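Have a look at this one before I ask anything.
Moving on, here comes chain A:
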Amino acid sequence: MPLPAPNELIDRLAEQIRPTLTPDCALIGIHTGGVWVMEELARRLGGELPCGSLDIAFYRDDFSRIGLHPVVKPSHIGFDIEGRRLLLVDDVLYTGRTVRAAMNQLFDYGRPAAIRLAVLVDRGGRELPICPDFSGYKFDLADDRHLSLTRDAAGALGFVQGAA
Partner candidate 1 sequence: MSPNIQLNEDGSLRHLLSLDGLPARILTQILDTADGFLSVTEQEVKKVPLLRGKAIFNLFFEPSTRTRTTFEIAAKRLSADVVNLNISASSQSKGETLLDTVANLSAMHADMFIVRHSSAGAAHLIARNVADHIRVMNAGDGRHAHPTQGLLDMFTIRHFKGGFHNLRIAIVGDILHSRVARSQINALTTLGCPELRVVAPKTLLPHDVEGMGVHVHHRLEDGIKDVDVVMMLRLQNERMQGALLPSPQEYFKYWGLTPDKLKLAKPDAIVMHPGPMNRGVEIDSDVADGKQSVILPQVTYGIAVRMAVMSILAGN
Partner candidate 2 sequence: MKIQIKNGRLIDPKNGIDAQQDIYIAAGDIVGIGNAPADFHANRVIDATGLVVCPGLVDLSARLREPGFEYMATLESEMRAAAAGGVTSLSCPPDTDPPLDEPGLVEMLKFRAKSMPGPRVYPVGALTWKLKGERITEMAELHEAGCVAFSQADTPILDTLVLMRAMEYAATFGFPVWLRPRDAHLVKDGVAHDGAVAARLGLPPIPVASETVALATIVLLMKATGARVHVCRLSSAEAIAMVRQAKSDGLPISCDINVHHLHLTELDVADFNPNCHLYPPFRSQRDRDAIRAAVADGTIDAICSDHAPVDDDAKELPFQEAEPGATGLELLLPLTLRWAKEQRCGLGQAVDLITRRPAELLGIEAGQLGVGAPADLCLFDPEAWWQVTRKSLHSLGKNSPFLGMELQGQVRYTIIDGHVDFERNHNNA
């Protein structure tokens, strides 16, 4: 089924988030798609929002089944998260396991005042008690389908769907 363009969804997200921003907010994107969304959000939200990125490869719960993710990117949070209100950003929310891993990892950086979750698309299918605070688009996608965000050489975002 056709989805709205990612940029349109990011616009929507930014509108939802803007009224909730406080000076102690910071954005954390989850590699790889979440970081792209975060970068776009940061531009739209303006100001000097601190941004960080997480690669949750070391916190995944499926290591013993499938091993280490073949491509691991460095995580980087260049500010102290202690007492901050963090907005965790990802592209597609599905089982919730990635968000679980990201939160565990965040707590290894310190104790944030709050974590809220913003996702571009919520495709349903949750396996953990996790619920987004902001989502650009919500629909149910069958388990045998795959959905992900891509970015081309020119920096344009798009969705890819297919068999899982």
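Basis for inclusion: all candidates are chains of the complex that A comes from, given by their letters.
Keep this in mind: a residue touches a chain if its C-beta (ideal position, glycine included) is under 8 Å from a C-beta of that chain, and two chains touch if they have at least 3 such contacts; residues count from 1.
Note that this is a predicted model, so its numbers are computed, not measured.
S.K.: Going by the C-beta definition already given, which one of 1 or 2 is in contact with chain A within this complex?
M.R.: That would be candidate 1, which touches chain A.
S.K.: Along chain A, where are the residues that touch candidate 1 in the complex?
M.R.: So the residues of chain A touching candidate 1 come out as 55, 57-59, 63, 66-68, 70-77, 104-105, 107-110.
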